[in-house]
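All protein chains but one are shown at their positions in the complex.
Showing subunit A:
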Amino acid sequence: MSAITRDEVAHLARLSRLALADDELDHFAAQLDQIVGAVARVSEVAAGDIPPSSHALPLTNVFRPDAVRPGLTPEGALSGAPAVEDDRFRVPRILGEEE
């Protein structure tokens, strides 16, 4: 089963926000096809009535008291930012020209 094509990798790369070069698409297509072929073995397990586990321990939601506590300062939060303006993260254009 499985056939990860070059087009499929291009689609996955778009969804993953990875601007891949053409040669990378070919290389990853072959490797992902091999990996997906191998991990597809999970389908051999008869697990129809088995509940899925997202987590190893039976933890439920954990709450803390709604008390004020120290957080990051604006300087701390912005200290690693690629670009800063007026105590804010400066980001490239978010909306398209026509929007």
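Some observations on this one:
Everything below uses one rule, namely that a residue touches a chain if its C-beta (ideal position, glycine included) is under 8 Å from a C-beta of that chain, and two chains touch if they have at least 3 such contacts; residues count from 1.
As a convention for this text, contacts and distances are computed from a predicted model.
Missing chain, UniProt protein name: "Glutamyl-tRNA(Gln) amidotransferase subunit A", from among "NADH-quinone oxidoreductase subunit H", "Binding-protein-dependent transport systems inner membrane component", "Energy-coupling factor transporter transmembrane protein EcfT" or "Glutamyl-tRNA(Gln) amidotransferase subunit A".
Contact residues of subunit A toward the unshown chain are 4, 8-9, 12-21, 24, 28, 31-32, 34-36, 38-45, 47, 50-57, 59, 61-62, 64, 72, 76-77, 79-83, 89, 91-94, 96.
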